[in-house]
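One protein chain is absent from this view; the other protein chains keep their places.
To keep things simple, chains are lettered A, B and C as they appear, and every chain counts its residues starting from 1.
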Amino acid sequence: MPISSGNTLGVGVIGAGVMGGYHARLFAGRIGGARLAAVSDPDRARAETVAAGARVHSDGMALIRDDAVAAVLVAAPDAAHHGLVMEALRLGKPVLCEKPLAATVAECREIVAADAGRGLVCTGFMRRFDETYREMKAALDAGRVGAPMVLHCVHRNQIAPGWFTGPMIVTNAMVHEIDICRWLLGAEYTAARIRAVGDRGDLILAELETDIGAVVRIEVFMNAAYGYHVHAELVGRAGAVAMAEPAPVRLRAAGAAQAAYPADWIGRFADSYRAQDQAWVAACRAGRADPDLATAQDGLVATRCCAQLVGLLEGAGSGALALGG
Amino acid sequence: MPISSGNTLGVGVIGAGVMGGYHARLFAGRIGGARLAAVSDPDRARAETVAAGARVHSDGMALIRDDAVAAVLVAAPDAAHHGLVMEALRLGKPVLCEKPLAATVAECREIVAADAGRGLVCTGFMRRFDETYREMKAALDAGRVGAPMVLHCVHRNQIAPGWFTGPMIVTNAMVHEIDICRWLLGAEYTAARIRAVGDRGDLILAELETDIGAVVRIEVFMNAAYGYHVHAELVGRAGAVAMAEPAPVRLRAAGAAQAAYPADWIGRFADSYRAQDQAWVAACRAGRADPDLATAQDGLVATRCCAQLVGLLEGAGSGALALGG
Amino acid sequence: MPISSGNTLGVGVIGAGVMGGYHARLFAGRIGGARLAAVSDPDRARAETVAAGARVHSDGMALIRDDAVAAVLVAAPDAAHHGLVMEALRLGKPVLCEKPLAATVAECREIVAADAGRGLVCTGFMRRFDETYREMKAALDAGRVGAPMVLHCVHRNQIAPGWFTGPMIVTNAMVHEIDICRWLLGAEYTAARIRAVGDRGDLILAELETDIGAVVRIEVFMNAAYGYHVHAELVGRAGAVAMAEPAPVRLRAAGAAQAAYPADWIGRFADSYRAQDQAWVAACRAGRADPDLATAQDGLVATRCCAQLVGLLEGAGSGALALGG
Partner (left out) sequence: MPISSGNTLGVGVIGAGVMGGYHARLFAGRIGGARLAAVSDPDRARAETVAAGARVHSDGMALIRDDAVAAVLVAAPDAAHHGLVMEALRLGKPVLCEKPLAATVAECREIVAADAGRGLVCTGFMRRFDETYREMKAALDAGRVGAPMVLHCVHRNQIAPGWFTGPMIVTNAMVHEIDICRWLLGAEYTAARIRAVGDRGDLILAELETDIGAVVRIEVFMNAAYGYHVHAELVGRAGAVAMAEPAPVRLRAAGAAQAAYPADWIGRFADSYRAQDQAWVAACRAGRADPDLATAQDGLVATRCCAQLVGLLEGAGSGALALGG
């Protein structure tokens, strides 16, 4: 494996859009043990803007094959994920792929098969590195809330484009809850119900059962207006643990003590991305898996669950989920 | 200047105690653009424990002169700071010195003079990188609280050894408030009052005037029992801004929603140390100062202010401060 | 109507158990314009304990007919509610009946018919006088959260007896949410789903649709262990409003800032009972209805809704609700 030991890990970032640019800036200077080796984007000028002196490719496949690139971060459009991840696997290079792992369940399955248990593929479910979820999981694992009963989740965006329709709400937004609740509970989903509320279809309620008996309740609201807000509360037999308001300060102004919400995910999960990328680099350099990084299998499960939820949303509303295999 | 460009900055850490070990672990894997080049400690075995493969010295001076070391972090006992920083300056190597910059005002003055405006010396007032103070400063600078009037500060340790006496409370604990309030307000102190409360001398109240009219009120309590707790509220003519409880979650258990306090500064300021060290490395590599890093002059001012506060605490209780020069 | 004008309203309290005793103490000294005129209980000694010098009856019917009693509070066992309320109506005396208004839907219907729009009957849904619900309704009515979308409700008891089974959870605990959400939203339920979680049947999740499109999500957990906790959040198109932790202070002790939960409803809703009883007395004395007091019709709707939810819980799990008539 072309992992540098002692030296820094050369990371290539595929895609120079919002997400790719964000990761590139991290690898360029804020992740220990890594350096930004290359950036690719069909829009070469955009790639150069974020490359900060690193090599530039217009083709993601070329970046993967670049010898300066020891590990690959995929932030290309969803449809391209499968091909890029497969190529990295072919060359035996570690890859961290932004969610979703691939656009279809079949593609995800191929990736899992190609990874063949090597652990070369990670899926970018960065919330696993968010301190609120980690503290909740720590409380659960330490027995401080007892056996889990209900996990209440809220995921609100301030505003979404009109074309951000029901299925996208599931596959692009709710997918984060789908992964993080599995991880937090250490459980698999067995059945689900899902429905839209209101006439615009931008608020979706889901309720998922798990194989440990706990129920996950989710609200995703794409136009919550007041800000970007992610909240969760885990209720167990011995207690409960919930996120606090995320703002570190209170501004007393205009008649209120104000705990600010960020405008979007960057303000809420910036630290999670950094911590995830740092953990991934450390794992790549050490040549062993970090149990908190989402695997290819985790990516498959999330994609499959979301596909089934979309089916339920457009169909019967509720039904069993086949998630196990 | 032996700053690597493109390559990583080789950082040498002097001192392998709690603080030195903490910094060493950061440079070894969590700071972008840096690598841990060497560690020194009179207890060579202790140095090796944290060196993680980097070079080991038993003498700090030898570490500074090591060619693999491009930048130096000083976490040695206070009395050694002056000599080590002066040696780094002699060789033109950037140095980040844990507070205090030096044990006496005279030593601090020598360092400031030797730095000669080169900006090679930084003092480790890491709170400047804590998100709560930064948000407070951002609110002030954006005019959201108006002209500052009063800055209330609380600094509570859970428990302190019995030999942690009045003067040490000022020079080792309150010194953080002395620096951060200057930085937050952008002001200099002009006068002060200070007193102990209670018969054990472990709670000290101070009140400092500044050249912008705002007053800083400080409580430092070394045996607060319930946990490590740092709090501040800035009151201005148009509003106020205060820290929220630091815990990211609320545990509902045993009859209460509990917002946990850490046991010590690590739980509260770990992110600040990381962010400070990252900013320092980035500044070293770029060859230019980061305005948020405390300078040698800042270290001098803090040491001088604390020396005068100790004098007042042991004497008249109140008086003018000579802080300007 | 034998309502005193200028003089105080003589209130008779039927039942000297926990609830009756609580109301009796209020009327005996903490409700303006009222005096405790009589108390009845089959256990005459218990009645005398709370009578504080007022007249004592062993039979509720005798209390209602007592000329010293101008208005009646019913806190007898559920099965007796119907007969007592009907007798008060026959005599034209105002009556405030603890929930449920009556044990069956048929009995509730008889009461509504007998009241005949006179407004003599009120149902004791005291949460309508709780400041948190009132502030939420005020925010909604003032347009501060926009059109309501979802109302999340949590109702947790610390511990419940083993015989407190599924149907009782609905009729005795969830009934409060059933009423308060109707009142808060100004809406009627049209359909519902309900289910138990876990193997002990002590946690029930319900989801109710309303005729304004908003969805009400409820969790009732009878053995939450950590304390008595009622929470609600109303999410609208323009914002949301949620209850804060109810404790007025934070105790910093044992490693945490603690916001205490009460052990039971008394600690949480004492003020609501007082405010409700005060509003009822004022309405009786003024001879006109207070729009915030729950009517006989409100009592009927709640009982009918709960009866249908119990049917769903024991049967299909979901279905339409016939609540309108």
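Keep in mind that, in the parts below, contacts are C-beta pairs under 8 Å (C-beta built on N, C-alpha and C of every residue); 3 or more make two chains touch, one makes a residue touch a chain.
As the structure is a computational prediction, the values presented were derived from the model and not from experiment.
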Point to revise | Displayed partners of the chain not shown (whole complex) | key: A, B, C
Review point. Of the listed residues C:A45, C:A113, C:A238 or C:I266, which contacts the missing chain in the full complex?
Key: C:A238
Point to revise | Sole residue of B:V74, B:A240, B:A260 or B:A279 that reaches the chain not shown, by the stated touch rule | key: B:A240
Revision key, fill the gap. Per the whole complex, from B:A214, B:V281 or B:L313 the residue touching the absent chain is B:A214
Check your understanding: On chain B, what residues meet the omitted chain?
Key -> 146-147, 149-150, 152, 154, 156, 193, 197-199, 203, 205, 207, 213-215, 217, 219, 221, 223-226, 235, 237-240
Review point. Touching the missing chain, which residues of chain A?
Key: 225-227, 229, 245, 247, 250-261, 263
Study note, to complete from the structure: Note that chain C touches the absent chain at residues 6, 8, 26-35, 53, 131-132, 135-136, 139, 144-145, 238-254, 259, 271, 278, 282
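Methods note: only the chains that are shown with their structure count from here on.
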Review point. Using C-alpha centroids, which chain lies at the maximum separation from chain B?
Key: C
Check your understanding: What is the identifier of the chain with the smallest separation between its Cα mean and the overall Cα mean?
Key -> A
Exercise for review: Can you check how far apart chain A and chain B are, centre to centre, with Cα atoms defining each centre and the answer in Å?
Suggested key: 35
Practice item. Starting from the mean Cα coordinates of chain A and chain C, work out the distance between those two points in Å. Key: 44
**Study point:** Geometric centre distance via CA averages, chain C-chain B, whole Å
**Key:** 56
Revision key, fill the gap. Chain B touches at least 2 other chains through residues 245, 247, 250-254, 259
